[in-house]
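Left out: one protein chain. Kept in place: all the others.
Entry: subunit A
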Amino acid sequence: MTRSKLRGIALHAALVLATLVFLFPFVWTIVMASNTTADIYRFPPKFTFGGHFGDNVRHVLENVAFFQSMANTAIVAVSTTVLVLFFDSLAAFTFAKFRFPGRNALFVILLATMLLPAQLAAVPQFQTMALLGWVGSLKALIIPGAANAFGIFWMRQYFQNSIHDELVEAATLDGCGFFGTYWHVALPSARPALAFLGIFTFVGSWNDYMWPLIVLTDPDHVTLQVALSSLNRAHGVDYSMVMTGALLAMIPLVIVFAVFARQFIKGATEGAVRG
């Protein structure tokens, strides 16, 4: 065997090892979710998949309103994503392709907001929610996050590079209004960028923890993350059940990621290098 061949094998061995490390928590979660807690507590622990997944799921459903919180999370994540995609791309298209008084100042303000930590607003924001009567309502999660600076910045980069000014001009000459040009020219051409922003927003919204913990006061109307943490707090000794809940909470994300993985990874890396 040649030296370069040996190097190639060593390289892939290292890369496969890293893959195993990254994927191990998922495998072990399934192992725990399919065994009884007693099996997990044994020494040495049981390393194989068991047949108790059904029982564990039943225990999860008995202890938290799992489907309710999954539905809440889905409503929040889907509506946030749709709103963000629409509002951010519309604003980004405007910034990228049109001139108007105050454009640069508005854009600088937009960039500056990205440095502000969320905690800076959390206390008065809670008071605002109380004033609006939105405490305990999913609106409190959806509306404040319906447009964001990162998405506008991200989409603007894309529109600047991918849509020629001539195209916008031609559409305008053809009688497409401003909105028509956005809808018929800009949006269809921005699919990859929208796919990335969409998954990014969906995952972020699905995973949001602190704000739902604060603003969703009724234990029956929480999101999945909050339900999961309360399950852990109350039944932390029953690992199998808690890990079953954790597994169920991850499945939708893994599916979304699996469907869009290629586009997402392409988008994620392009933005960093350009930015």
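By our rule, a contact is a pair of C-beta atoms (placed from the backbone, for glycine too) under 8 Å apart; a residue touches a chain by one contact, two chains touch by 3 or more; residues count from 1.
By definition in this document, contacts and distances are computed from a predicted model.
One chain of the complex is hidden; its UniProt record names it "Sugar ABC transporter permease", one of "Urea carboxylase-associated protein", "Succinate dehydrogenase/fumarate reductase iron-sulfur subunit", "Sugar ABC transporter permease" or "Ger(X)C family spore germination protein". When the whole complex is considered, the residue among A:51, A:101 or A:188 that touches the unshown chain is A:101. Only one of A:76, A:91 or A:216 touches the chain withheld from this view, namely A:91. Although one chain is not displayed, its contacts with subunit A can still be listed: residues 11-12, 14-15, 18-19, 21-23, 25-26, 28-29, 32, 40-41, 43-45, 87-88, 90-91, 93-95, 97-101, 106, 109-110, 113, 115-128, 143-144, 146-149, 152, 165-166, 168-169, 172, 177-179, 181-182, 199, 203, 206-207, 209-210, 213-214, 224-225, 228-229, 232-233, 239, 242-243, 245-247, 249-250, 253-254, 256-257, 261-262, 264-265, 268-270, 272-273, 275.
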